[in-house]
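Shown here: the complex without one of its protein chains, the others still in place.
Naming follows writing order (A, B, C, D and E), and every chain is counted from residue 1.
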């Protein structure tokens, strides 16, 4: 073994020296001077080259040579996402693809002088670019909603429709964040897209930002492509819901409120479950047609599930189909955080606004539950913790409610009640997205 | 509870008043005058707006404001499809997605003055429009055929090849409907596409109409986009086969014929099952190369199934893949029935022609079986009911044969015999589609 | 039965006569003269036609009429592929779709005079053409790698990293074949694409040839579309690995070497398995960014698998997703062998070069293992047979190693050791593909 | 809507949109609430009517028709706890299963991993 | 092809297409019929030859080589009836299974629903 290693050292030294060299040279790297030379040498690539020149040229293409601090930072962020997912089980189905996507999107490659090796997500003809169409054209989110519809049980909502209003109340986060973004200098469509982070719903955020902040001209205003930062902010905070929500919930409630017990929901008939998605589809999209791509698909999925006669389609929608789209969506959203595009001051503003929007949304849900309690008679009161589930972030915020509830009364299970505003929050933020589209497109 | 309701009434009244208002205002709605104003107000959307103006503008975007009688009619049709599927189990895998698609495609939205909110299936950039490409480019039907091939057992055909001819005979429905459509004033390619309804095969109908009646210029003739009506007619009548076929079958046969017993088919070896799709692929597509996209995929799927060494591919083709395509195909075909495009006089003509074609096809199959019986010796006679299965509409028409047969002799199971013309009918109509393409493109 | 046959003879004779006629007429078929007439008659298709003229016209569209010797040869090749897959179980998941694809791609159809019936894979608007985009744009191979990553266990590599070098050594086949192709007159990018056949990895070969030999202008040089021959060569030889490798392995080793026993690999911790894909992703793509589309996806899939928290995504990636892509990839790669495009002298050269590259690669792996043994102390020696697995061709070459090993010592199981270079060979050839892209694009 | 400090035009319009938007979101869910309360009542009435026709209404108490759902709550809870358990367990099983598909992307193993799932 | 009433040109051409088309559809399936009758015979002959070589032909009657398929028919029927039963049953099971995946699109539940299928 030791002998072998010595032999490898020959290779190793070549490799390490080369790399060292690169890393050092790179520090003095300047786009104008050095970059040009590389491009020149490239354009002559058909001419004679000695092996050493060939190696030098290859080195100019390596990631070591082209890496910027931003790439390294983003790769560390990607690693952190993966760490969070594995270690704390925070939304792993989102954070693992997004985290890996961030790493993949930030592997540095040579792109000076207009040379397109078809590697980066923003380069025409690259695989990532093709897969990214599903994001920029807003195709993936509705397909995700189809799968979500095929796995969602609306029973808790049907059995206690008044909890639906909590899902409406929490959408205040969307509209206040929208105002905040305007105040910070984003233009109308951009602000609308940023606001939707407060909806705590990843696909909705991606969908709306692909329509309102896609780098094109929307309603006469030039927008920047903010899909990446908005999506990352939405998913990050959704994963951090167990960290963000509890302090706010505790701040706005007293111990007596937190121990309110709620009547168990009544059983729901099969017929009601079939009627719900059909009626909800027609009503919500008549009110907010802009929500059609999202809510149309959500309720379509639910019809597949509840009709009882299309089990195989519902199965595929909630398994293979949503999985494939989740993989591609997570990967490309992650990869869209290529450092030179992503690491900007507006990304930081978006992250700050996003955090505030989650806080406001949570507060909105909890406080509205308290307002409702004023009108509700004894025995029908709502545990205001349940209001926090109105932000959507399904099902993590409902789980947070359950966990918090158990802390103050170990036998008071709030999960079932929290599911209703949780699911209503999804409908609410999709309706809000539709409204934003109507006003701003 | 009662207190809470009172509180909600505040919201409720706002909502209901708004809606009432809209519904009434809409009656006096005129595209030229009012529509323009809305567009104008939209173009000024960047200017100042009071909350009431904002609400008014939003209301002009709601479905209530933009609904036409046609939308309501089509939504009711969609509901009826869903009802049929759930209540009577008529082809639920087709009718549920199509029915929901009809509803989604007829949710009214604002589209005056060239404003494109990217919602409708005919609007560039909408999700439905992207998914609809699979229909307009004829991509979904071959993929459906791939899955169908991977789930079809051709044993009954192999064991009794003469029943294949019944599948040819029933295609008379295609050609007579073609003539009927010409007679009613459709041009050549359109008539070809309409004729294929008589093939009683949904994917084939969609495929051929996407080639011959897609709104483009085909062989020098301007065609209308008839994909929607043709597909809806084909699927509707396929679902209604248990209603349409029995009277015709009874009319054309006497009791003695209906009780003919047929020799049970011989067992088929594995080798024959492997050879069949390969030989059939080569022969049928050599005769009618236009059928290649359909029959190539059908027999490819069957090779995956029968080779015995690609089980996992066959499994995926007949499960996830066909399910995903079925969902997207059903949804978009349904949504393509947007009232302003769909509710035309030619749609009505197409429905009438379609009904006739199913009747003619059924009669063709039954009568040809009777003709064959003239030449067949005693003991080898065919039960003419089996001829009705030649229309395809797999497997419903075979089931109808079985059911009808049992009515007159409760121990005479015709299902296995009916499978042969049933499957041959699919091949026959795909060949016919290929022929139409050769003649008319 | 006999009576019936007589009746059919009426039809049969018509058919057979027609076919006979066609076959004979075709022998005198000349593109310039006869072809023009058909085109002319087609352009007049709107004019009057008697039934006989119609039949004649249809016949001019049949496969019998348009078949060339090349089509028949290729169809026989397709049948042979299917035969190999079923009879000898040689890579059936590849050979069945490719074989069927070859048949489908060589069904003759009418395409003179610019008439486009949208049937052939090279005709705009045909289904095959749409599905073929996944090949020409290099989209399918990365998705295959995603699935492969989600089913690959890198344990053997982690437990004995020095075996990795065998996977590097065998890539000599790529670079020597590249030189051979240059020598035979292929230009730089074409030669690079041909060289990759020596990587013994189908998706990598398709990916690189879609970038370097796609019929476009690459780095100033006009290339021919060699995707088809390269892919077919790669897959054919991969399927034939059990035939190609054993003689070379025996030639280059003596009996003593072949019976070397290797220490069983140590157990690998879960943490190592999680770290591996992440570190390998970053390292390999930093060194060769061109490998990002392939290795990024490969290791992404492996992270999905090893993270332990995204089981459902890994399941879908290694089942439905890879199956769907395998079906479409195999079918279209097969169909891309349309005789007039495929049967050229360069295809023959590519096949010869491909065979040599497999031989060189195998020799490279075996010989490098012997070189390593010089430096390794007794007890740590490598069985040089294991080197043959470095060519990739996963897992067939590892199985060949196992089988050969057992021949000389029936209790010496080499499979586990062979898995390491086998998997390393995949990484190695993807790195090599990335290098080729950097140098030649 | 007069604030203490001067707000720019577009912000004022933004406030309009925000207020209108929030009201509409509420309206949408309020409408759903009303409709579903109504739907449930209609279905309940229909059930009662059916039972009345069959002359079994007096035998059954209101409570029994409209099951309080205590049972379903209990089931849900059991499922929830089961899920928590299951999760960790499934993690373990994953690893085991993965170690089983030892050799990688063989066409033969393809078949096997499929078979075992 | 002279009809009693005057038909327009394109209709005449349509009739040509219709007749030719129908004939070709028949031709296609007739060819398949002939080929498959032949294939079956060849395969049967081959089986007989094999048996003859092994000297077992006389022991086996024609009928036994070409199994009449009564058994397979019986099986098929059983399956058909089974399907009918199954259908309704599967409906029920669907509902039960669905009610089990209580909480919706949690990543954790994702995993679970997958696990349980």
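As a convention for this text, contacts are C-beta pairs under 8 Å (C-beta built on N, C-alpha and C of every residue); 3 or more make two chains touch, one makes a residue touch a chain.
Predicted model, so just to flag it, every value in this text is computed and none were measured.
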Omitted-chain contact residue, chosen from C:106, C:288, C:316 or C:332:
C:288
Residue among C:140, C:358 or C:439 that touches the chain left out of view:
C:439
The one of C:75, C:165, C:303 or C:339 in touch with the missing chain is C:165
Under the stated touch rule, tell me which residues of chain C contact the chain that is not displayed.
89, 157-159, 161-162, 164-165, 167-169, 171-172, 174-176, 178-179, 182-183, 187-188, 191, 263-267, 269, 271-272, 275-276, 279-280, 283-284, 287-288, 402, 413, 415-416, 424, 427-428, 431-432, 435-436, 439-440
Residue list for chain A contacting the dropped chain reads 8, 11-12, 14-15, 18, 46-51, 53-55, 58, 309, 311-312, 315
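Here is the rule we go by: only the chains that are shown with their structure count from here on.
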Trace the shortest sequence of touching chains from chain C to chain E and report its length in steps.
1
Whole-angstrom distance, CA centroid of chain A to CA centroid of chain B, is 37
Indicate the whole-number Å distance between the mean C-alpha point of chain A and the mean C-alpha point of chain D.
20
Centroid distance [mean C-alpha coordinates] between chain E and chain D, Å
41
Return the residues of chain D touching two or more other chains; collapse runs of consecutive numbers into ranges.
10, 13, 17, 19-21, 24, 26-27, 30-31, 33, 76, 80, 87, 90, 107, 110, 114
Which positions in chain B are in touch with at least two other chains?
8, 46, 54, 58, 89, 162, 165, 188, 287-288, 309, 312, 315, 319-320, 435, 439
